[in-house]
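The complex appears here minus one protein chain, its other protein chains still in place.
== chain A ==
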Amino acid sequence: MKNGANILQMKNIEKEYFGNKVLKGINLSVRAGEIHALLGENGAGKSTLMNILFGMPVIHSTGGYKGEFLIEGRKVDIKSPKDAMNEGIGMVHQEFMLVPGFTVTENIKLNREILKHNLLSRVFGENLKSLDYENMNKDARKALNTIGINIEEWATIAGMPVGYMQFVEIAREIDKSNVKLLVFDEPTAVLTESEAKTLLSAMKKLADSGIAIIFITHRLDEVMSVADSITILRDGEVVATRDKKDTNVMELAELMVGRKIERIAKSDGKRNLSKGNIMTIKNLKVQMPGEEVKGVNLEIKEGEILGIGGLAGQGKIGIANGIMGLYNSDGEVIFRGKKLKLNSPEESLNNGIAFVSEDRRGVGLLLDTSIEENITITAMQIKKKFIKNYFLFTQLSKSEMRQHSLKMIKELDIRCRGPQQVTRRLSGGNQQKVCIARALTMEPEILFVSEPTRGIDIGAKKLVLDLLLKLNREKGMTIIMTSSELGELRAICDRIAIVSEGRIEGILKPEDSDAEFGLMMAGHYSKLRNREGLEDA
């Protein structure tokens, strides 16, 4: 079976978003009965590739793509998800697309119901035909049996465990009679370990029945256990295609992450980071949707730049947001020997902790307000700066505010028409500098910066990183930088903590090998450790 005919061939696929090349000539072929794993970091181009495969509107509304793809050797042009379905391509979504109030059968057969005639439909026509539940249930049962899952076909979706919903989704895809190629987009992300095992064996069964499978995941051990061949994407290019038997986890991890690193920070011998801990985080849990933190323990040394890295959705973003009190959190944070009250932004700010949010336009800025007000407002509210007091009343001190913002604009080189310009019209890099200026106005002892270079161009990225480095070196500010871009973390950080599944997977030095970073990001370390632990017990 493993040497079946090519079901899908993609040749030299290129895609641009507004002049930004995200796919640079991808070649991919998948054979019948093969499980083909697609690996890559966030932003490597996996989703774009799949969107092209499914003819998603987002592709065609942004100018289409270049290159061609063939299904069973036939050149096809897929313009919409419906075309993809007709070609026998199915997708198991990461978010479940099921109707909660319907039964399993109804969901599986939605819009493809088996109908039968009744008295009314004979008179009034097709639209009044009734559902043939008997046959529909039979089909549903068959599909469920194929993947080897024991759910009653008449049960409703609402209230089912998440894992079961995933299986219903799969059953729906394979119930389509013409399905040849199935795409699994991170199917195990929401499953428990035993559910994931069942899923993987179901995938194997499906492959054995001749269906080709594209398996997108971050989990390298799953790849090694089920995939036949593996394609690794990085920055919109195929960096390698391997057969499973020719590779190992270490190599995959290295291929996934590897890129040239330019270290901006010079390794000068004068760095003295032995002053002790400025902050100790114990068992921090943050309920941030999509970035949940499930118990982080971390020690932050005074005067260092600590990087927090990891894949999207693993919880790295949640740490800073939790400490700043923006999301409900629980645990213990000790700052300068004192226990910090959680869930109170005011308390954190008062203690000299400042934060530059990853969501610049949503949390970081008042978009329709002037630069000077954006820079000064937090300090005004928390430290009562830029304010004149008249008995019970307060009035803004325009001159102090102007003076300070002009100073900041000059120091951080914010390119603008003046302090009164509204921030909406600034470029991403300059907006980011306004956010940093606001944090600096608080004169913080410790600065949390999340995704400082997201959505800004390359030149400005370098400026922002240089600025952070300067603040650290010249003012001795402790900086915790959270970023999805490992490259920039390795460029300026002293230590890098990698977060996986809401916990710290490990702490690395910027010089450590690509393979180690890759393994940690894929959450492989702790999994191995857990397994050993279980076996010991």
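We adopt the following convention: a contact is a pair of C-beta atoms (placed from the backbone, for glycine too) under 8 Å apart; a residue touches a chain by one contact, two chains touch by 3 or more; residues count from 1.
Here is the rule we go by: contacts and distances are computed from a predicted model.
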Mind telling me which option in "Protein SCO1/2", "Methylamine utilization protein MauG", "ABC transporter" or "Cytochrome C oxidase subunit III" is what UniProt lists for the chain we can't see? "ABC transporter"
Of A:Glu173, A:Glu373 or A:Glu485, the residue touching the omitted chain is A:Glu373
Touching the absent chain in the whole complex: find that residue among A:Ile387, A:Leu463 or A:Ile507. A:Ile387
Only one of A:Asn145, A:Asn328, A:Asn350 or A:Ser399 touches the unshown chain, namely A:Asn350
Touching the hidden chain in the complete assembly: which of A:Leu70, A:Val249 or A:Val363 does that? A:Val363
When the complex is taken as a whole, what residues of chain A touch the one chain not shown? 324, 326, 345-346, 348-350, 355, 357, 359, 362-369, 373, 377-378, 380-382, 384, 387, 393-396
